Structures are given as C-alpha cells and as structure tokens.
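Of the protein chains in this complex, one is absent; all others appear in place.
Entry: chain A
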Amino acid sequence: MGSTSAEYNGTGGVGRRDLIKRSAALGLISVPTMSFLSACASSGGDGGGEKAKAGKKTAKNPLGVNETAGMEFVLFDGGFGKEYAEDAVKIYEKNFPEAKVKFSATQKIQSTLQPRFNQGTPPDLIDNSGAEQMDMGVLVGKNQLADLTPLLDAPSYDDPAKKVRDTLRPGIVEMGQFDGDPFWIMYYAYTVYGVWYSQKALDSLDEQYPETWDQMLAVCEKAKKKGMAGWTYAGKYPYYLPFSLYPMIAKVGGREVLDSIDNLEPNAWKHPAVKTCFEAYYELQQKGYVLKGTPGLDHIQSQTAWAQGKALFIPNGSWVENESANVIPKDFGLAVSAPTGIDSSDKMPFGTIWASGGEPFVVPAKAKNGTGGMEQLRIMLSEASSKNFTSKVKSLTAYNGGTDGITLTPGLKSGVAALDKAGENVVNPRIQDWYVQLQKEQIGVSGLGEMMAGRLTPAEAIKKIQGFADAAAKDTSIKHYKHQ
C-alpha cells in the first residue's frame, strides 16, 4: 500500500483520498476470514473441569447417573423444532430432581460448539445436525466422541428385560459406527428416502405408481401430453437424486454394488447396474420428461413446483412433508414409493428402499457428565417420547414402532407402509455420511447434476465420478471407512 503514500506531503487534515485508501487498507486486512478462525484454537490446553463421579447403578438408573451432577444438552433447532427435546428434558428433571439441566437450542451448532471442543469443555449431549453440522469423521478420528455402547446395552426405558439395542430400527446401530464395534452416533430420527408424488395427480392420469422403467416412461409420456413434467429435483443440489437412484442401483444390481461404492473400490461405478440406472435417468432428461429449468432450481423451488402439480415425481426424504407443509395442497394425497426398477430381472424386488437414521446425537468424550447425556438419550428412546416426537414433527424415530394409536399424516403413513413393504430390503448407502464432499459436490453436483442437465452423457458422468472416487480413495487427508 505504501507505494504512493510517500508522495503525500499533506497540507493538513485527512483528505478524501486518504480516507478511502485507509478504508481500503482496512478491507484488505479483514479479507482473510482465517484470522478469526485461529482465535478459537489458541485457548487450547487440557482444559475442562473434572468429570462427574459415577452414581449408583440401580434398576431405575441402570447407567449409573450421578444424581446430583448437572447435565448440559445442546439441540439443533431445525425442522423438528425443540419441543420434543424439552419434553424429554422434563422427564430427566423429574427422574433426577437434584440435577441441574441446562438445555439450549441453536441453529449454529458449529460456531457455538467448535470453540468448546477446542477448549475441551463440550456439553454432555449434542444434536449435531443442520447446515453447521460438525464433521463426524473428524470428531471420531480425533477421539472427541464417547462410545455409546453402554447405552445400547442398557435396559430399555419401557421394558427392563429388553436392551435399548433391541428396540431400534434396522440400520441405526450400523450407522452409528464407523470402524469396528464402538458406537459413536445415536441417530434419533428415521428418514424414508424415495420417490415422492401426489396420489391425486396419478389418479387423474389413471395410473398406478410404475414398477418397471417402461411403465415409468409411459406414465411420464402421459403426463407430458397433459402438460405436466414427469420429474423435477433440486437442481442446485443434485445430491437429492441419489435418494431414489442409489436404491434403484441396489435393486438392479444387488446390495453389493452400493457397498463397493461406499468402500471406494476401484471400478465400483463401472458396474453394469450403475450404467443401466444412469441411462434410465438420462433418458428422462433426453425425452423431455424433466421439468424445464430444473437444473437452476433449489430444493425449495423444486418442491414448490412439484407441489403445484408442475411435475409428478421428486426424489426426496420424509422431511419434505414438514418442510413443504405450507405449499402442499390439502387433497394432494402425499405418498412415497420405493424407486422404480428396470424390469423383473432386477436382483432385488420392487419395494427396495433407502431408509436410515437422521438427527445425529453425540456425547463428547470430554463431557463432564456423559452418562447423564446417555441417560437423556435413553429417555428419548422410550415409547412415549418417541410417540411424542412422531406426532409433533411428522417423522419416525429410531425406536422401532411407536406409531400405534397416533394419527399419522398422509406422507408418514405412506412412509410406514413403504417400510413394511420393504421388509428386509432396506438399503443404507454410507457414502452420504462417510464422504460428504465426494457425495455432495463431486458425485452430486459435478456428476449427476451435469448429466441430468444434459451436459454429460451417462458414460462421461460415470467416468468422471469414478475419477472422483479414486481420488478420494487416495486422499490421505480424509479418513476411509469400509463396510464390516
């Protein structure tokens, strides 16, 4: 900056030019966002107070919670709100009247909690979710999370003869593990992914949900004639496409195909099933069955267009019912289906669906009262708390069951039906939580997004994605996982 200032032989006062120059200098200084980043780490050290002493294990207190120790719970205040957690906290307070519970809800999980992890004074229970989710792989890799196995092996809240482990929906336990047995993350919500549609719109076309791809194309053609697009998706976030595409790949080629993709095996994407499914989706685009302009829409915009009846199908997760509640018409007949396959030669039956945990709860390794955090989770996994959650936020929980006796909304009902139909055929691709950047940016946006916008052929997309996967497999800066 000093190159001109020497010429300045001021006649007193600060001129306009200098003012601007100085503000420019200030701007220059504040540019690197990194400066405030580093403010967090410097206060490091072993920090933290002493851990709470273990309490006495009894039938009512199987984890041995210290009845007088405080417990701090930080919740992500997102689509599910905070009421369900507040209700569960009340139960904890009732069970341990001497314990002081500090409950808070925030959308800024990372900015609130990152400094506390760096100082070694994290809270006792965290709902690590939302846009500011902290990277689980890094937290596990740096030994920042507590193993929740004691919780899994504790008697369940409702039935002392049953372990918590046995009350959970399929996939929940595996999802909470990374490598080996330790169980790091308790996913509390249970999401059904698939193809969402309006039963009313299908009825108006005199059609059923298509089970084979030929039927799918026929339905789309019929819709097109009526001025309706077959599909739309979150074009700016094409990583919504896998919600129906991955289970379709599993259906066509078998579970192992998805597993080898998750394991980043060489040539995993070159499996014929992947190619078949990519070509099927590409055909939708080529035949003009995708709503015009879709690649420029974000998730809200595409969901709105779909709810307005501009498109028949959208790949999405069960949160869409809550998220789009204000744009979905009353008589919409919201329903979800397992993805359409190719034909009867597919390896898995129609009904194969992606369902898995959502809303990840963790107990930090350095928490003062981690046992208290686990006890809070045990309370939340009771039938009563689970029902409370489902009826309040239209989503299932990790607790298997808990839907009897409550009125289910249309989408939820159809989700439960889809799970029943799927039975054992629930798949759970882990690439989504293992390799966030690979899944979202590279496979999603640069691969699938470009293909569905018609800028890449399926063969080119596969080649590109395989390249990304190979690079991720070689990248030593990310931790790699394998299916057990």
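The rule we apply is simple: a contact is a pair of C-beta atoms (placed from the backbone, for glycine too) under 8 Å apart; a residue touches a chain by one contact, two chains touch by 3 or more; residues count from 1.
Methods note: contacts and distances are computed from a predicted model.
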item	value
"Hydrogenase-4 component E", "Multiple sugar transport system permease protein", "glycine dehydrogenase (aminomethyl-transferring)" or "Transmembrane protein" - which is the UniProt name of the missing chain	"Transmembrane protein"
Sole residue of A:L75, A:A99 or A:L139 that reaches the chain not shown, by the stated touch rule	A:L139
Hidden-chain contact residue, picked from the options A:F80, A:F103, A:F117 or A:W319	A:F117
Contact residue for the chain not shown (choose from A:L125, A:A268 or A:L297)	A:L297
Residues belonging to chain A that touch the chain removed from view	1, 3-4, 7, 16-17, 20-21, 23-24, 27-42, 44-45, 47, 110, 114, 117-120, 132, 134-135, 137-139, 141-144, 235-237, 291-298, 301, 305, 310, 436-437, 440-441, 444-446, 449-450, 453, 455, 477
